[in-house]
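Removed from the display is one protein chain of the complex; every other protein chain stays in position.
Up next is subunit A:
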Amino acid sequence: MEFAELIKTPRADNVVLHRPFHPAVEGTLCLTGHHLIFSSRRRDNAEELWLLHSNIDSIEKRFVGSLGTIVIKCKDLRIIQLDIPGMEECLNIASSIEALSTLDSVTLMYPFFYRPMFEVLEDGWSSFLLEQEFEHLSSVTNEWRLSCVNKDFSVCPSYPPVVIVPKSVDDEALRKVALFRYGGRFPVLSYYHKKNGMAMLRSSQPLTGTNGRRCKEDEKLINATLRSGRRGFVIDTRPLNVAQQARAKGGGFEQEVHYPQWRRIHKYIERFHILQESFIKLVEACNDQSHNMDRWLSKLEASNWLTHIKELLTAACLAAQCIDREGASVLVHGSEGTDSTLQVTSLAQIILDPRCRTIRGFEALVVREWLQAGHPFQQRCAQSAYSNSKQKWEAPVFLLFLECVWQIHRQFPCSFEFNEHFLILLFEHAYASQFGTFLGNNESERAKLKLPQKTMSLWSWVNRPEELSRFQNPIYEANSLVIWPSVAPQSLQLWEGIFLRWNRPSRFLEEAEEERINIIKYNKELQAKVNVLRRQLAEMETDGEVQEEE
């Protein structure tokens, strides 16, 4: 496959670039296999725009005479406009962009071609191994073991090769349980709450079917996480009627007769195309140019986006509450166990575990609970809010998770080591990236694509000290407590950093951020100075005393 075949006009001059809050710039447009590059002609401060084709969500073209205009809408929600003189050039460029931004094969994506310009200090592909996590776990409990039952992805294609399961359950039993759970996703450990030894498990729905099939091994597995005489909670992310209907298709839920020690709670979390539509409506509302205040609020309401945020946060808080307050173990699942399940388990960890609120810990959480847990990134993030494709597997599941983290962050601004930009970065890279981290739908696919060998990991780049400093929260103070966010509507806000990022003036907010950093920086500098002097003085004084004694 030659990209050159797709590029009919590689270069156009006298193109004018329009962006909101920037003056229009004239320059040259170039198309390469993976980038749209615009560089201004002005010699004094040449402006350059590099846009990944994979970041382009949709493209519109229109003509006034021979002046063509292309409107490019990106997956990161930015909208730019290019005025291109010459109808033919414009048409060629538009069709090239269209073709290049919708390449079918993963191996043609930019991460396979990207060559880093930085020195790799630490290979991100091996930064977060489950083995390390298990080692950490082993230091506090010996009730769990690492199982390699899935080492060739045969038991569960969407699970990683190693998982953590109760020690008392052997691989043979796991194989049986896998047959009883949708997609082979048997219950595995998601989080261990050191404070009281309670565990959070996740899985997919049990395949009880209409005749109420049961699986003794499944019962034994999840019961192994309970303290004697105590009960656990199953948090089902579907409403009861949906769970009941699932039985007709072979799915189902844990019935109380077979799971007497478990109490089931249905906490509905919206899925798939409903989320995608909500996303599209919200972005539409944010781009609405009308001056009418009422229309804004009703559009915001009609998008239902904040309702989804509220429901999701509530479910996560509930899971956290069961573990921390009720001292109970929790099993979380929906249907497939790859979307709402992961949202709930990962958010509950943000609430419960201070480690997840550090940069490194949050990266580990994303790796463990999203990438390794088999959230199908490639399907879900194939398109963003401007696409017309409306494929049923597209959904902003990960974005919702990131926004919930942001909402908690807003309520506990001093408890997170990272800042908002870090969350935005993850959103961007999940949708389009030069790194291979978010390619593929699960570990099995990533292994087949040989991503660790052929592409660079996002973590290799982001964990370099010079990058990391941009994502640090200046006012972070480690907080070892559980943080309980409010889920009242008054406490939730639209995430402007994502949705209004390109249509609000950000200068003043950036200045405020700078000022915050400066205040902290100056304080630290002074502290260092004072400490030096203090010590110096102390030394001189003790010496003085020694002298006097002598």
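Keep this in mind: a contact is a pair of C-beta atoms (placed from the backbone, for glycine too) under 8 Å apart; a residue touches a chain by one contact, two chains touch by 3 or more; residues count from 1.
Simple rule for what comes next: contacts and distances are computed from a predicted model.
UniProt lists the omitted chain of the complex under the protein name "MTMR7 protein" (options: "AP complex subunit sigma", "MTMR7 protein", "glutathione transferase" or "Trafficking protein particle complex subunit"). Within the whole complex, the absent chain has one touching residue among A:L130, A:C322 or A:V367, and that is A:C322.
Screening A:R19, A:R264 or A:R360 against the full complex identifies A:R264 as the residue touching the chain left out.
Of the residues in subunit A, those that touch the hidden partner chain are 231, 233, 240, 256, 260, 263-267, 286-298, 300-301, 304, 306-307, 309-311, 314, 317-318, 321-322, 324-326, 328, 410-415, 475, 477, 479, 481-494, 496, 500, 503-505, 508-509, 511-512, 515-516, 519-520, 522-524, 526-537, 539-541, 543-544, 546-547, 550.
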